[in-house]
Structures are given as C-alpha cells and as structure tokens.
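Left out: one protein chain. Kept in place: all the others.
As written, the chain order gives the labels A, B and C, with residue 1 at the start of each chain.
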C-alpha cells in the first residue's frame, strides 16, 4: 500500500487513513437547485491523474488532510491540514 | 543390446545412496548423519542437506510426479524451487517443492495426482487420445445436451493435479513482522552479496534475501576458483552486522513505495514468516533462470537442464544418470560436461549449438532411452542435458514500473534503465554478463548507490560501471513439438493452434492455453511461449511482448499472509459479572455484550413491573466543549439545539447530506459550554469522524473540542417503575421528580463514586435513569445496584429485552427500521425535523422529500391474529401482489400478550387502520393492521412519573 | 437504426464445435477456423461500441442477431476481455435485494444457463450453489430480506442454518466458537461460477459470425459531438463516423464519457482478486462473507479464487497491494482454518466504476446517440448477457427497454436511487 506523507506524523501506510473523497464545495442549501445539490452529492471528476482529495488520518493525528494525489501512479505531491493549512515543513 | 543398465528392482533401503558420488568439494550434505523418510509409503534415507528429490535421486528414483493433463511421468528438470516435476505432498502440506524443500526426519512424502500409483496411473493418456485433449477442448465440447455438463464437470474435477488439504489439517505456526531496512537485496548470489556488503559498508541496514538454503548462487556449484570466491564473499557478508541474511526466503513482490513482502521459511519453530519490509531501496539481483528447450519428448524423465545437473552433482553428490547427451550453447553447458565426466557419467555426445548442431527429439516411455540428433543420428542415453540459454526473471522490475526490452543478441530480456524508479536498482545477471569480478564490481557500485539513495551516505551519485550482455544464440524451439509449459501440459502445438484460431496476442494465448499460469508463474515458460507464438504469427519476440508478471514471486501460504489474527474485541467493565451470571453473548461489531440472561420475556416483564438494569456501555459518547457546540449541534442534527438549557437532555437524529438517516441519540448539556453526546453503539466511530469532518473542513473557526469518552464511562440503564427507588438508595442526587424531571441530566455520586452523570430518559418507555460512572468503577456500581435492589426484585436485562421494550414503545433502530436509502421523513421523524432552520446537514433533500410526500413511511403493525409473529424481513404485498414494504421489527409483546411490529410501508398504505397482507417466509399470507408505531403507553404517562 | 452489412460478409453460424468436430480435428490434420477475424477498420459504422469486454461484445452480438444491426464496430484499446471481463472472479447469481435488481440479474442467469448452446461455445457455467454467510443479526436480517424479495420474483433463495451449511461446505468452521460465528446463510442454488474468458470469446465469435467487426488495439481518444449529438469517434487508428456510440468501458467509463461531455456519478476504484495453487477439489459451492469482505470458490482446475471488496479509495492502479493479500488470507482462514497450508499463487486487480447506489447506469444520456452501459462496480460480469440484450434493444430502438428502466442516468438528478448497496457491496 502506498505511503501517505502526513504533515503531522510523517509517511504512514495508507491503511492508517480513511479516504473521504474528492474535495467538493458545498452549495448553499438555501438556494441550491436539486440538480446542483445532487451534482454535489453524486458526481465525481474521477480523473485518471492528479486529484485533490480529502483524507482523514484516523489511526494517527486524527486530522483531515487535503491531498494532491495521482490516481494512477499514487504519487503524492502536496499534503496540508485541511483546517490549518499546515504542511510538513511548517509542522512543529 | 542396450548400452544402458537395466534398473534393478530392490527394496528402497537397499538403494539408499546407490547413486551417491564420493565427496565433492562444494557438497552441502552431511554424510555422517542420515535422515529417514517415506516415499509413497516406502522407507528411504538421505542426509541432512539433501532436498527430498536429491535424496530420492540418490536412491535411483527418477519419476516424481504425473503431469497435469496427460498424466505423463515427470522427473527432475531444474533441481530448484521452480522444478515443475518435483511437486509433492508432505504430510498435511500440499504442493511442496521437492527439489527445494530440505529433507527432515520422518517426512511422509507422497506423489500427487497419481492413481492408483505413481508407477501405474490409469489416467495416463496415450499419444492418440492426447490429440483430443488439445488446447481449447473444453470450450468446444460438452456443449450439448446442457443437462449433462454437471456430470462431465464432476469427472473433470477428479483430474485435478494437486495435493490435498485434510479438513483436520494440524494448525501451523506463522509469524509476521514489520521491518524498515535501508536496502533490501533480492538474491544472494555473488552480485547480491557484493551489493549487500557495499551498502552495509556505506552505512545502510540491509536485508539480504536468498531463495536457496545458502548464499552463493551459481558459485556454489562451480570449481575451486568459484568456491574460493564464494568463501570470501560469505566472510564479507558475515563481517557486516548491518546485514540481516534471510535464506530459504523470497522477496514476494514490490508494491507501491517499496512495500516489500519477504517470505521466510526455515525459521526455527515457525512454519513460515512474513516480513513486511518498507525499504529505502530495493536491489533486484535474482540472477538468471535457465530456460528449457522446446522439442519433442522434452518432458521425459532424464531430460534436464545443465544447472540441474551441476547442482545435483556438486551440491548433493548425486550421479544424475549413466550415459548422457549434452546440448550446449554456453559455458554453463560446457561446465556440465566436465561435471558429468567427473561424476563418472559417460558423455556419449556433446551437441554444440554454437556450431549449428541440434537435438530433434527425445524418446522413451517412463524415461529417456534415445536422443534423436539434428543430423538424424539416434544416441542411446538416459540423460539429456540442455543448456540453451537464460530467462531474466524480471518480475520485481516489472512491478516497479520497468518494462524490460528483448535483446535478440543475448536472446533474453534486459531491464530498461530509463524506466526504473529512483528507489529500485538491479545487479548481477539480470542486468548483464561478465565473470565474477565484473559482476562483483558492478554490484559493489550498485550497493553503494543504493545506500546513498536510501539516505545513508552523503557522497555524490556513484558511477555504476556498465555490465554488457554477452552474445548468445537464440535457441527456443527445435520445431518438433514438445512442451512449452510443463506444469500446465501446454505444448508448442497448442500455442500454434491457439494463434491460428485467433488467440494470437500473448495475453489471449496465455488465457486460452493456460501457458505460464502454473506454479512457476512463467519463470520457466514465458519466454518459450512468446517465442513459439512469435514464430507462429510471423512477428518478432520484441513485437510479441510478454505477459504481466504478477505478485507473488513464489507462492505464499495463507497462514503466513494471515499471520496472527488481529480482530479487536471490546468488553464493558461489567463483563466479568455478565459471564458469571450466564449471559448469552451477542457479538455486535467489536463489542461482546449480553443478549439475555436466559429469559428475555421475563426480563421485559421485570422492567415493566419492577426494575431492571442493562449494561449500555457500548453506547457511543462524545464529550463536547467550547462556546460553539450549540452551533455544531444545530448543524448536525435535524432538530434544534440552541434552545437546550443547562441540565437538560434532548433526543436528536443526524442525517447525511442526501437526507438519509445516519444516527441518533440523546445529548445533554452539562454546563454552559459542555455537552455529552451519545450515539448508537455501532455509529460511535462514524459519528466522531463525522463531527470532526464538519469541524475541520467546514468550520475550522468554531471553537469546539471533541473527545471520545465511550468507554470512559460505564453506562447502566436502570429502568422500571421502581428505578427511582433503587437508584435513590445509592446516590446523593436528588431524584425528586419535581427537581429531576424527564429529559434532564444531573451529576453526582453513585455508590460512593464521584463524577457520575445521570440522565433521566426512556428508551424502554419506563421511568428510567441512565447512569454513567467512571469506567473503572463500573463493575462496583453494577454490583451495588444488584445488591441494593435485591428486595425490589431487580433483574439484569440484555439487548433482546431492550429490543422488545423499545419496540413496544415504537422507537426505531437506525439501520434496522431504516436502510441505506431511508430519508428522515420515512423514519417517523416528522415532528423532529425542523425545516425552518437556516441550515443543517441534509436539509435540502429533506425539504424536497416533504414536498414530494411520496416516500415510504415507518408504521406500526399488528397482525390480526396476535399469536402470529411475522419474521423480520417478511414482505408486505400490495393488492396486485407487488412489494409494498417490509416488516422491519417484529416480536411477541409480553406486555400486550400479542405480536407487534414496525414496518416500512408505501405511502398509499401507510394510513392507520389500513389492512395489509404480509407474506410469511413459509408462503402463507396473514393480514395485519397498520397502527401508530407506539404500541405501549402512547401518551408517555409511564415516563413522567 | 437501419441494418446494413457493408463488407459482403455472410452473417450466420460458422462450422460449430462439438464432440464430432473435435474428433475430426483430433484425427486429421484439419485446422480449426479462426474464432474471429481481424477486419479492416472502416471509416464509418452504424454503431460503435467502446469496450471489448463481455458487455460490449454481448451488445454487439444481440444487436446483430436480434435486431439485424450488423454494421457495428467493437473497439478495445488492448485485447478483448482485457478489462474487468478477464479480471473478475466469475461468480454468477441473482439473489439481489431490490425487485429491479433481482429481476434483471435473474434474466442474466437464465441467459447464462443456455449461453453455451446459444453461442456453441462451452462457457462452463457451473451452478454449484452460492452461500452468503451471516455472522451477526443484522446481516442475517438482510439475508432474510433478500430471500423474501427473491422468492417473490421467483428466484430460488432460502436462509439455511449452520447444520446445512456444514453439509454443503464441511471445511467451514460452523462451531459457533469463531470470532465471527456463522449464524446462517443465504443459500442460492442457481448461483455458481463460469469460465469468464470463454464468455468473452464466445460472444466475440458469435458477434463476428453475425458480421460485427472487432478491432483490438484500437483506442478511442475523442468523441465528436455536434449540436448535441454524436457524429463519430477519434481513435489511434483514425476517425470513425457514426451516429451511435455506446460507452461500455467499466473502470474507464468516466474518462470516455468525459470525451462526450457527459459527467457521471462514478468513482473508479480497484478490486483485487487472487488465486491459490491448485488443491484437490473440496469446495463445491461459492462462499461469500460480507462481514469479512471475502468470497471464495474453487475452479475445476482446483485453484481457489478469492475476491474482496473494492479498495477504499479512488484509483486507476492495477498494481494491487500486500494488505489485500493479508486481509483475504486472514479472512479465509477465519472461515476455513484448515486451509492455512494452501499457497496464494497470484494476485491481480481490475477497475470498478462504482456508483452511489451500487446499481448500474444504463441507457441514453443528454448527448443524443451517446449511450452508457456503465456503473458496473463489482457486479458487471454477472450482468453481461442481460446487459447486452437490453442495451442492444436500447440502441436499436433509441430508448431503454423496461427491464433497465430503473437504471437510467437521470435517476441521480431525480433522487430515485436503486438501493443495492446492501446486497452488492461484497455480494459476490
């Protein structure tokens, strides 16, 4: 299994994480049409290539992470804390 | 008259060591000791260091198995792990590689796929019939009549070529561990040893992994110079403490980010160990695999590879035959001639392929008798040694992303260095050719570079010298037939036929003929398959390409892969009491909890009429602190929370963004900025992650700290009309209903334990208190409750009684009375969902669900015959006989003395009073009336006493 | 759509396979005819089917055979059956959860039962029965639910207890002492296994015989859409003009649909599988445990074939993982402890196009002439014949037949999902 370089914990096997999915903006629930809302619920870009995703490090720091990952090679080029934006370089 | 001696039939013990040679310089057997074993029931002996097959060969045995499809006799071919003819059953263990597995005292070795015996196998198919078993024959036959196919299939299954696993197979001992070496070297030949030594000297930790039982590779069966070099390299390895040597072990695969499984046998006390290495750099140094030659009769016992002969003679001191023909295209073949002569084997003919000489066919019945040469001459021999070239076993390189390319000049595939990832290097024969010095020099540079890339030396990139490939004639097939895949009984003709039928790409021919799909994973077969296919299609080998090399390198036992079982189980602090009091366990996810204590109906009655206590520790609990908790709750629950006062609890339901019901529970406000949330037992982990998800990704500005405290508290629900009386005997909290009302929370001391949280809630429909005590005191408090309530008739109750109690009260269980598509208004939540809130998770979908008002509803159900309890999942039919819903919960109610249920039912039939038809599993239909979900005490009077 | 057959090839059945023909070929030196031919790639076809797996080939076969539409090209970027069709674990069953699903897969099993005779190609469908084990109350309840829905649709399913399970599969640990005790099972006698490649080849041979062109090593690089309708496809071998395109590319479905500007509710994830060395046959039925994420069957060659649930993240990688092999081995041994000495021989992966409700997406799209037969997740192979039959009708008539009407792409916009998650998640 690939290693995911957690900005807080360092590289860990992907099994320590939960894949949440492609990062998608949430439409305004007050104004969203059914089409817009269900696009948000169901439709994926599903690229074969670079994808920006959310992962949760459930067996480690328990932080939600924003991950840029290549879906074919599993190369990872950027990981940051979803809330604080912290990267490995900036983590204490 | 034959030049060959007639085999003499004697008792096996008489023949032990009959073919054993005088001591050899490089032999690995210990002649001072003998090892006894049985072969097909007959006692044999060998020496420590012998493989099963070398011991049998030393006793003069030459046939070790029958082939997969045609049940042809098969003998030794490679004398290595890959040997397709030497797969045997050892005791309980099937498919043991007899030419690799070391002999052990008392082994019960049997041949596989033979009936009634290895010598006389009735399924053996003669040459004529084999034409009908040609490739693809299954696809073309047994088509009609259809009804007969199952019968045909049964017969086919009896042909299976394999060992057996008894149902009472004795347990094995398997181990698994993680490792983090800087460098893993796959292959312990001269290149692997040199690379390991160089890496270690550069500061790296190294795992050196060798499939055979000793380091050394081909040096082991060489002459005095090679043996001297071997000793020197072994000493260098032994001198490096940073090298961990694993023999009888293989690198199984290379996965993402150098995740490398290493499978090791021969660890004392352990059948097989899986080392899960995460390596900085992988050095691939498996050497080369000698390739068989394709010609008629090439599978006869007595037709062997040159490396096999050299191993047998030099490592095990076994004379492989009496009279030999050697087909040689390379120095290894030439060396085999020398070995044979030194072993007293008459070399009748050396056929030098470099001079255009060739072998056409081998003849014999149960073993080789005559070799037919290219020039038409027929030579009597019991041994035909072939040395026609090499296969580069590139499997680990392919798995690393490399695409080795065919080099016709060398007649083999070589790595493409431009496609190798940074963390993988290759050394030794897989890269190129040279004498030992050249191989070692190259590997030394590779080892130093590996250490550097693993971050263990700060030096500049190491210049790795080139290792050129030597010329070698392209010799794959004599064009006279013969087998391409010995394990699968696939002939050259099969490949040609398949190509002619349209299965003309390498992947299709593999799938159609099953060539390369056997236990050797293509290491012996792939290149010959490709070569024969290329010839059949008029393409080059490079154009034809190869099949994918898939993990594992060598098959791994399920036991080793599984390792120790890691299936966490969770217990409440009261578990010892439950076990002592006859609780019937219920496995609920990781939790083990009491289902009942022998009488669930009695437990229900105790709660309705007196008092009962249930261990509800598994209920999920989250401690929430901070000024923004109310905003969080308003977002996650469908109902309103900002109005909840301190000291109050409220029931809440969470939906997902698609409006589907996700979880429910009560949450209490313990202080101004302090709440305790409960979730379902199974939803505890999911809800925690869900809460964190919204906090971290949507509202990082909110100040909320979430801490899971599920098992910080042992939770007991005290339920029943006398629950107040019982609890009052043990707590200093004022239970007066005027001051501690329904849906309120208090903290205080229970049974001498401080810091307890008391909720007055009513899942059971009775007056009840849920007491959460610091978990270490859970057992103490439980025991105190049982003791203090003895005169009140307090009874423990389990999950089953609770299910009945909540069903009587009409409380839905998320996941049972709802499913993966049930939205809020289909779960009986009409009164709870606040569509007028600005936002909450799932709001738009619930708004639309309300507007459509077409979704199924959760209803109560009472069969007209109150003695009939429709099993849960019984379907409810509409008037046309279609499915209109299903019974989601159903029990006999001890309180009402009749059956009651809950159901998901189509909107049209969901009005109270409607009569519906339930189809029971036994096919009968019963009529039931739709009711309110609340069957007992609909006014809630019992809760508010 | 009109029926044409431009290259003068005579459709119909070519010389058949039988014991007699085998005898003839065995005794003589007569060569077998090709199962299908390499045809010239033409500049236009009445319909282009992207994806040479069982779905694409079956659609082409039924289009030509039942609807007379023979001017059809099936394109595959590698070789036929190179995707999910050749990578699945070849389990067939119809014991689904929703009435729509049960009816659909039941039709597929019925077609499979007669497929060998229909195609004159033995696909070795072995109806050895299918057991889905329940290890807890919740899954036992789901098994009952499926059973009742199945029975109402005329599908043979029942819930059986540990004793009967033990009779069917003596190697299972039914002692009740296990960490995951076996409380019962959904038993589905018509379920079984089939030779997956043979299904692909049989359909390819049949389609070819009816005039369909099969083009391997032909990769689609673009789809031409003008004014809202399809006009052709671009390939690595040139452009093909066509008014009708079917996307039957499973794991790659999203990428191909994107070429036509159609977004799909699909996430691609690998599904891994593995096979052991052969051992003497001891396992007659297919055994599935949803709780343990594992399914096991034994082929006529004696190999045990294992599968699991999809990898839990989006990926187009077919490299596989060690964790899969460890997990599957651990779970198999939880069920059948005696198998610990059997060796895992080989593992591989295929790509699954997962939908939110674990039901497929079949039928027209907002782009006229562009049809999808996608969203096959982990259950595409089971549905090969019925999908081919239904999609052929859909292409021929321009609208989906009743049997797939619940599976339209528009259901996601309308919020009408078909909840198969409970039965399909690890429902092999």
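Keep this in mind: a residue touches a chain if its C-beta (ideal position, glycine included) is under 8 Å from a C-beta of that chain, and two chains touch if they have at least 3 such contacts.
One rule holds in what follows: contacts and distances are computed from a predicted model.
Novice: Given the choices "N-methylglutamate dehydrogenase subunit D", "4Fe-4S ferredoxin", "Multicomponent Na+:H+ antiporter subunit D" or "ABC transporter permease", state the protein name listed in UniProt for the chain not shown.
Specialist: "N-methylglutamate dehydrogenase subunit D"
Novice: Over the full complex, note down every shown chain the hidden chain is touching.
Specialist: A, B
Novice: Of B:153, B:175, B:244 or B:657, which residue touches the hidden chain?
Specialist: Touching the chain that is not displayed is residue B:175.
Novice: Touching the absent chain in the whole complex: find that residue among B:25, B:170 or B:569.
Specialist: Of these options, the touching residue for the absent chain is B:569.
Novice: Of B:143, B:753 or B:767, which one is in contact with the hidden chain?
Specialist: Answer from the full complex: B:753 touches the omitted chain.
Novice: Of the residues B:266, B:708, B:721 or B:938, which one touches the chain left out of the display?
Specialist: Final answer for the missing-chain contact: B:708.
Novice: Out of B:40, B:423 or B:784, which touches the unshown chain?
Specialist: B:784
Novice: Residue-wise, where is subunit A in contact with the chain that is not depicted?
Specialist: Counting over the whole complex, subunit A touches the hidden chain at residues 8-9, 12-13, 15-16, 58-63, 81, 84, 86, 91-92.
Novice: When the complex is taken as a whole, what residues of subunit B touch the one chain not shown?
Specialist: Listed in rising order, the touching residues are 175-180, 205, 269, 276, 278, 564, 566-573, 576, 590-591, 617, 623, 625-626, 703, 705, 707-713, 729-732, 751-753, 774-781, 784, 788.
The rule we apply is simple: only the chains that are shown with their structure count from here on.
Novice: Can you work out the whole-Å distance between the CA centroids of subunit A and subunit B?
Specialist: Their C-alpha centroids are separated by 27 Å.
Novice: At what distance in angstrom does the C-alpha mean of subunit C lie from that of subunit A?
Specialist: Comparing mean C-alpha positions, subunit C is 31 Å from subunit A.
Novice: Please set out, as single numbers or ranges, the residues of subunit C touching at least two other chains.
Specialist: 317, 321-322, 415
Novice: What parts of subunit A, by residue number, touch at least two of the other chains?
Specialist: Touching at least two other chains: 1, 13, 18, 34, 41, 74.
Novice: Under the definition above, what is the set of subunit C residues touching subunit B in their complex?
Specialist: 17-19, 21-23, 25-27, 31-37, 78-82, 86, 99, 113-114, 116-117, 120-127, 135-138, 141-142, 144-145, 147-149, 151-152, 159, 170-171, 179-181, 195, 197-198, 201-202, 216, 276-282, 300-302, 317, 319-322, 325-326, 328-330, 332-334, 337-348, 357, 415, 417, 419, 421-422
Novice: Going by the contact rule set out above, which residues of subunit A touch subunit C in the complex?
Specialist: Per the stated touch rule, the residues are 1, 13-15, 18-19, 21-22, 34-35, 38-39, 41-44, 46, 48, 51, 53, 71-74.
Novice: If we count contacts the way the header does, which residues on subunit B are in touch with subunit C in the complex?
Specialist: Going by the criterion above, the answer is residues 92-95, 131-132, 134, 136-144, 146, 149-150, 153, 156-158, 160-169, 171-172, 174, 176, 252-253, 255-256, 259, 261, 271, 274, 276, 399, 497, 500-503, 505, 507-508, 511-512, 514, 517, 519, 521, 548, 550-552, 555-563, 565-567, 569, 586-588, 815-816, 819-821, 845, 848, 871-875, 877, 882-883, 886, 919, 921.
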